[in-house]
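What you see is the complex with one protein chain gone and the rest in place.
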Amino acid sequence: MKRLLALGAVVLTTAALAWAGSDDQPKAGGAPKPVITKAVKGEQCVEPTDTMRRDHMKFLDHHRDQAVIEGVRTKKYSLKECINCHASETTGSVAASKDDFCVSCHSYAAVKIDCFDCHSTKPQGSAAMHPLNAETAHYKHKLAAQAASKVSAEEMAGVAQ
Amino acid sequence: MSELNQMSNQAPASPERRRFVGVATAAAGLAIAPGVMLVEVAHGRPEDQAASSAVRWGMLVDATKCATGCNDCVTACSTENGWTPVAESAHPKQAPQWIRKLELQDPLTQMETNLPMMCQHCAEPPCVDVCPTGASFKRADGIVLVNRHTCIGCRYCMMACPYKARSLVHESLNDTQKPDVPRGIGCVESCTLCVQKVDRGDGNTACAEACTAAGHDALLFGDMNDPESEISKRLRELPTKQVRADLNLNLGVRYHGI
Partner (left out) sequence: MASITFREVEGSSLKYWLLFGGLGLFVLFGALAWNHMHHYGHVVTGMDNQIVWGLPHVFAVFLIVAASGALNVASIASVFNKPMYKPLAPLSAILSLALMLGGLLVLVLDLGRSDRLIVAMTHFNFKSMFTWNVFLYSGFFVLVGAYLWTMLDRNVKTYSKTAGTAAFIWRLVLTTGTGSLFGFLVARELYGTAMLAPMFIIMSFAYGLAIYLMVLAAAYAWTGRTLGDAVMMRLKTLLVVFVAAVLYFVVVHHMTNLYFTKYHAVEAFILRDGGIFTTLFWVGQILIGCVVPLVILLSKLGTQRTWIMVACALVVVGGVAQMYVTIIGAQAYPLDMFPGLIESSSFYDGVVHSYAPSVPELFLGLGGVAIALLVTVFAIKVLRLLPASLDDATVAKLEH
């Protein structure tokens, strides 16, 4: 197995290096410090800031398994709630531009996150307020439906509390 | 093997579940209408409580009421769950379809039938059996889901599903997902029985709501384990069939009029 993995790794690395060459590499020494914007809503995160900085992924991982597999949908440690508070005021997202909350730190630390391959980077109900999000025309009727729906109104109320 | 599967599915939830079942049974003993009690517990499940095997979510499809040419359930599903309707997709053959209208015709009698087809939420799902990583799983309350955190996109479940219920997301979704419905490139997906709505306590799916709103009432969602639920009552009276009943998968979606 190790042999396979090692050989596989060699091939993958070769391919990855070929690919990485085309990306923008941060310049050594001169990497810009991450911009950490204070959360738009609320005063204090669910855990002390230091704990969150170090362990947020552990909370998220644990919560995601409970939510997906068992259906436990508590708000504390839920990625959706992170986004609700930390979405940028300008882009409405945690990962749309390079200074947005999640991306800013993660690109500084060079840790790839694939949360947003699947998860929306914006709070619920915000899409209508940020028409830039609607990339295709067909999506507009859905935005309208979402803005008008009872669900998003409730969610907004929940967020406001 | 299936018992094993079930056990492993429930194992993490078991203390919670036992407590829940205990409460429910005690309540049932006291209450005059135990069914009502159960429905209430099931629908209003607190957010910190795990899904329970005391509930089995299911759907009754009355094909005799399903209107020809009506696509409301499909549109409602795509709106709720954020997948692009096939007509608007640039790659229709690769576009995911969580639910679709199926038209059937008997070549001899010319009899035509209309029905929505989606994940049948089997009690013994072949997709769960074949999934190498366990990403394809059945939740305690009978909903068959894909855990996208562990799905590697091997598509074995798509090969195994007798209902062609599953789709692979073939391209990047560019942040067009709904906050409630994560879905993404390279992972397999299918009908979730609107699990986000169920967990929120809506007690209904987007497709069934749309069908009722259109006045057809061909779709009925509910708890098949609760003898007093609307769906259980209707299932008792109405002759229904399971699609490909020969496979003996014990489906969560039952059809009348096929």
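For clarity, chains are labelled A and B in written order, and residue numbers in each chain start from 1.
In this section, a contact is a pair of C-beta atoms (placed from the backbone, for glycine too) under 8 Å apart; a residue touches a chain by one contact, two chains touch by 3 or more.
The structure presented is a predicted model; accordingly, all values stated were derived computationally and were not measured.
Novice: Which of B:67, B:86 or B:214 touches the chain that is not shown?
Specialist: Touching the chain that is not displayed is residue B:86.
Novice: Can you say which of B:158, B:214 or B:238 touches the chain missing from this structure?
Specialist: B:158
Novice: Have a look at B:187, B:235 or B:253 and name the one touching the chain we're not showing.
Specialist: Once the missing chain is taken into account, the touching residue is B:187.
Novice: Spell out, residue by residue, where the missing chain touches chain B.
Specialist: With respect to the unshown chain, the touching residues of chain B are 1, 5, 86-87, 91-97, 100-107, 113, 117, 126, 128-135, 150-156, 158-164, 166-172, 185-188, 243-244, 247, 258.
Criterion: only the chains that are shown with their structure count from here on.
Novice: Quick check: how many Å separate the C-alpha centres of chain A and chain B?
Specialist: Chain centroid spacing, chain A to chain B, equals 28 Å.
Novice: Looking at the complex, which residues from chain B come into contact with chain A?
Specialist: Checking each residue of chain B against chain A gives 12-13, 45, 47-51, 78-79, 82, 84-85, 88, 137, 139-141, 145, 147-149, 172, 174-180, 182-187, 195, 199-200.
Novice: What part of chain A is in contact with chain B in the complex they form?
Specialist: It is residues 64-66, 68-75, 80, 83, 93, 95-96, 116-124, 133, 135-136, 138-139, 141-142, 145-146, 151 of chain A that touch chain B.
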